[in-house]
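Mind looking over this structure? Questions follow.
The complex is shown incomplete by one protein chain, all other protein chains being positioned as in the whole.
Per-chain numbering from 1; labels A, B and C assigned in written order.
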Amino acid sequence: MPATLLETPEAVVCSSLSARFAAVRAQTEHLCDPLATEDYVVQAMEDVSPTKWHLAHTTWFWETFVLAEYAEGYELHDARYPFLFNSYYVQAGERHCRAQRGYLSRPTVQEVFAYRHAVTEAMQDFLAGFDERQRPDVADVIEIGLHHEQQHQELMLTDLKYVFSVNPLRPVYRSRPPEESADPGPLAWVEQAPGVTPIGFEAPEAETTRERFHFDNEAPRHRVYLEPFALADRLVTAGEMMYFVEDGGYARPEFWLSEGWATAQEEGWTCPFYWEPPGVNSGTWEHFTLAGMRPIDPHEPVTHVSFYEADAFARWADLSGFASGARLASEAEWEAASRTVWNGTTADGTAPGSYVDRGRLHPAPAPEAGWVAGGDGAPAAPALRQMFGEVWQWTESAYRPFPGYRAAPGALGEYNGKFMSNKMVLRGGSVATPQSHIRPTYRNFFPLDATWQFTGIRLAKSL
Amino acid sequence: MPATLLETPEAVVCSSLSARFAAVRAQTEHLCDPLATEDYVVQAMEDVSPTKWHLAHTTWFWETFVLAEYAEGYELHDARYPFLFNSYYVQAGERHCRAQRGYLSRPTVQEVFAYRHAVTEAMQDFLAGFDERQRPDVADVIEIGLHHEQQHQELMLTDLKYVFSVNPLRPVYRSRPPEESADPGPLAWVEQAPGVTPIGFEAPEAETTRERFHFDNEAPRHRVYLEPFALADRLVTAGEMMYFVEDGGYARPEFWLSEGWATAQEEGWTCPFYWEPPGVNSGTWEHFTLAGMRPIDPHEPVTHVSFYEADAFARWADLSGFASGARLASEAEWEAASRTVWNGTTADGTAPGSYVDRGRLHPAPAPEAGWVAGGDGAPAAPALRQMFGEVWQWTESAYRPFPGYRAAPGALGEYNGKFMSNKMVLRGGSVATPQSHIRPTYRNFFPLDATWQFTGIRLAKSL
Amino acid sequence: MPATLLETPEAVVCSSLSARFAAVRAQTEHLCDPLATEDYVVQAMEDVSPTKWHLAHTTWFWETFVLAEYAEGYELHDARYPFLFNSYYVQAGERHCRAQRGYLSRPTVQEVFAYRHAVTEAMQDFLAGFDERQRPDVADVIEIGLHHEQQHQELMLTDLKYVFSVNPLRPVYRSRPPEESADPGPLAWVEQAPGVTPIGFEAPEAETTRERFHFDNEAPRHRVYLEPFALADRLVTAGEMMYFVEDGGYARPEFWLSEGWATAQEEGWTCPFYWEPPGVNSGTWEHFTLAGMRPIDPHEPVTHVSFYEADAFARWADLSGFASGARLASEAEWEAASRTVWNGTTADGTAPGSYVDRGRLHPAPAPEAGWVAGGDGAPAAPALRQMFGEVWQWTESAYRPFPGYRAAPGALGEYNGKFMSNKMVLRGGSVATPQSHIRPTYRNFFPLDATWQFTGIRLAKSL
Partner (left out) sequence: MPATLLETPEAVVCSSLSARFAAVRAQTEHLCDPLATEDYVVQAMEDVSPTKWHLAHTTWFWETFVLAEYAEGYELHDARYPFLFNSYYVQAGERHCRAQRGYLSRPTVQEVFAYRHAVTEAMQDFLAGFDERQRPDVADVIEIGLHHEQQHQELMLTDLKYVFSVNPLRPVYRSRPPEESADPGPLAWVEQAPGVTPIGFEAPEAETTRERFHFDNEAPRHRVYLEPFALADRLVTAGEMMYFVEDGGYARPEFWLSEGWATAQEEGWTCPFYWEPPGVNSGTWEHFTLAGMRPIDPHEPVTHVSFYEADAFARWADLSGFASGARLASEAEWEAASRTVWNGTTADGTAPGSYVDRGRLHPAPAPEAGWVAGGDGAPAAPALRQMFGEVWQWTESAYRPFPGYRAAPGALGEYNGKFMSNKMVLRGGSVATPQSHIRPTYRNFFPLDATWQFTGIRLAKSL
């Protein structure tokens, strides 16, 4: 696979709706380049869907919410597919059991690609005559479709990683050359003043469909009072997580939430997911990556930790003195702090990060520490690093609606709102996220024991 | 059982630590008066502990955290009991499996009472020579012990209700005469202005141990910005819940959180817990109460609903037009609003309510609607009713630490903090709660599917 | 409890139906003498019923199958009890869930005894005017009732043993003085000639109701061809089982049936049920008995082993050379061999054994080896020991109908026939079985993983 295959085409960022549609659809398929036919079929746990299913489900989304609604005379590619490829939209009709997606050998991969291509073509015909200013409502649905497909691009990678990991042959998705890394240095605290601050998405004045796009759960913008706090300037590293492991972190209930401890015991957790201790297959700590089994680089951010582990790590950091007062950030704290980075450090208005675009498919060690000049002769303060595009950062906030939240009407209203229980918010995007997909207000969410996503830890503390 | 048996002795409210200790211990035992020996033994589901266990566990608490720590020369009543009667304090030693509390026929009820009496006596000896001003740290632990035992008084009632309910003979705990009730009238909205407000417990200046008491999860006091909102002036009634049932509320996924819907399907929910539709055992809707099977009074507050049902009811109320914009209150909203009632409407500084003290053991219909005079010639506004002592009111807030929260060190630090996942906050106390136990800042918490507590619904909306 | 309390009154063996009824009912209640009220209530696993339930169920049996059917004008003691105390007779009406028998605190023990006494009295009235020769059909049902109640006497003891065993306080049901025991010597083989032999119950010519009694599964008598085989002259001892343990028997899959191995792994079996290795609570191997925790006497028969363990022990005995060719006996082999003992060695027509009658409540070491004189100058052969009344002996035969078997019509036809799947036959009775209850043709049956009965091992081999 050439290095550029995973780079998001420019089109996604800056072109017309039609060009962006073509680019996103192509990117989904590019991600399949390394796969054998058999790799598309397997579902190794309920949360993990077969690649084949992702390819078809994203296609069903366009067919159901755009073509069947708005494209005159459109006929379903196959009348049996909506039942198979609806994920969870109750109002869009009956659907196949999620846990049994891996039981379906048919339609074949070839048939699924035929479905994709037929729908892509019908969409392109539709978009050829479509004016988004005339039909902003339809443009909004298309915009959701683009972001929906990008979300599934991320899931395709995390799901394939899981499927490959349970295979004793440990297949490689994409090889990556060995690399040297530098110690990112001790973590520093970036302080934030207290006060009322707006949280949530606010559409810019002169908006395009793309500019105003956000998921419904990012709104409405509302005010939050933040007590004084500080955020760690970088992510927790794998090496720091190893301190926790070596200090008995997984065997000492005093660091854990009660349900976290119960989960850790039931599941036999003794280290982060995908880690293998020395002696199993090699003499050092290794972990499974999309490039196969690799030695763990202590300088890279720890990833594939659950909320329970992130929370336990923070409590350990506090109680052990590694970082007194440490806890996870609230999502409002995270968002408020991230705005400075988002607006300030890069020319194109985004913060640096690996994202899926770089093709590493694995989080990178923090760049050298930076400093932000204090205004009015104040001393320089450390700058936030690794806020975007390395690992999703668990916040301490439960995933609940913002005050005044209303789900969209109809089936698309099921997109986010109905999942607002027993989950925590994550922020920042990961190495599997397209860069064009992320925002400071972006709220990702997973159950507290989820580990198969690229999830990591940033510490915070109250001042 | 005489009517006064469930009334909290004055001692609990206003006397010395020693007198309050005696009163709380006696009250626990008074609750057992209606029981046969066999009733003390049964555990009908994991969450529900045998009465015998509650009696012994509260005793173990005094023995472990006071006598063994501070009473010179104290010897354990039975060295095998700590293993049996420690609930979940990992740092206090190994313990018996929670799910198997109902497997223990020994120690017998008589032996458990002997244990109680021995520990009560030892505590009284200890308290006789104890000066709380000299040892405020010990006084704090004793204060926790009193509130801990009051919490178990509440659980004894809810657990017995559950145990009796699964028995086809449907035993009566305490009979209650039939009563007429009046329609509480349509619900009205009590509006609240936006702004920054303090939330959480603040100790009064001239404090006694009792005055400064609060659980660690109620602190620290901190600032919250509240967008404008309104609270319903009374609880949702059983009759209103019946509208939801009759409108297909339990069969329409659009009202439910995804996990709530899954739970409702798996558990076969078609109405609130303890309800029986007409035709099962009588011609009308009935429900199981501590006074046995009773017709459902449509004017009384609905109770024994899970968070999922409370949330679904609110969404139905919004979408059906029954109460447009309805949702549950956040815990900050609830607390801010409740302060006016707590300080203003009753002579003794508490709001009216049934509590366990009245001996009804079942929530009462709302009293006649009241009005609060507007200042400066503004029109009168409806007053909040039923804020305390009827049913625990589900808030929309996940049970998470307040900013700056620190668990107490040692085993008592496990009291609250380690349960801060996958639960929602409830406020206000219920008909099983001692009146002297409640505060506006009191944070109760249960999983989202829990129904065996006296839990109900108060609506709110954003303005 | 006086030593004689567990001895079966003579009445059970040799008196009128009425006297035998009174004796059996009294014996059931005598077994409760050592109990506290709380002990009657607990169900510590699904297979184990509360004593209270056994007392009521056996009473329901008389009420349902005798009084309600044949006693003119009889009215149910409590119309709600049949639902509560029917065990599994589908044709006798709806019934309470077996797994929830321990959830019922009511009716109380006192109420259950009142039920018993009322039904006993009604039965005695009925029997006063009853002539079994006039109504042999009714006499047969009464005879079943007597044996049914004796079966529950056995279950009351095994169930209480289980309930007491899971209690960390390890209560004693009946104390037993320490005793010396003698080595029973190496096991010897008792050979049997091949040929066609009748198997199953045959009623004697001049029969009484009692003489002709047998469960339907013991009939019809039919012919079986037995290839030449030998039976071990005594039971496998606890000491021999310890060889198996020490030789890694529980860790070597080659000795086990596949499902047995899976069960042993899932359940974590490393020794027989109720055994505790040195170091847990004492310096030697101990086991839980109805007399509390006791050191294991290596000379006594091993008991509380599952079929899987009995089968694995036999395979180990074969492969290790401990007893080459060893296997378990088929039920036909066991029955054919047992007839010689049953008819020959005791004056009263029964073989010696502990049974419940001796009040040991624990299997006894084998008596000194005996020899049977060979006819016609042939050498003496070893005599079979411990065939009856020590431990139920697992046979290698699945519990299936004899050729020509027909279940009785009606609800009583559910007594035995519907359980003929996934179970193995056991023969011989145990220390919890009344001596008057057993016969050589008696077929007991349990699932292959059952361990809470007094079950043991006798080896056999093909010649």
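Definition applied: a contact is a pair of C-beta atoms (placed from the backbone, for glycine too) under 8 Å apart; a residue touches a chain by one contact, two chains touch by 3 or more.
All figures in this text were calculated on a predicted structure; none of them were measured in a lab.
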{"item": "Missing chain: touched chains present in the view", "value": "A, C"}
{"item": "Listed residues A:Cys32, A:Ala68, A:Val90 or A:Leu104, member touching the removed chain", "value": "A:Leu104"}
{"item": "Contact residue for the chain not shown (choose from A:Thr37, A:Gln91, A:Ser181 or A:Thr284)", "value": "A:Thr37"}
{"item": "Touching residue (missing chain; options C:Ala122, C:Val224, C:Cys271 or C:Ile296)", "value": "C:Val224"}
{"item": "Absent chain, residues of subunit A that touch it", "value": "36-42, 44, 52, 80, 83-84, 96, 100, 102-109, 163-164, 166-169, 171"}
{"item": "Residues of subunit C in contact with the chain not shown", "value": "88, 90-91, 194, 196, 222-225, 227, 229, 253-254, 256-261, 307-308, 327, 330, 396-398, 400-401, 403-404, 414, 418-422, 448, 462"}
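Basically, only the chains that are shown with their structure count from here on.
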{"item": "Remotest chain, subunit C as reference, centres from CA atoms", "value": "A"}
{"item": "Centre distance in Å when subunit B and subunit C are each reduced to the mean of their C-alpha atoms", "value": "50"}
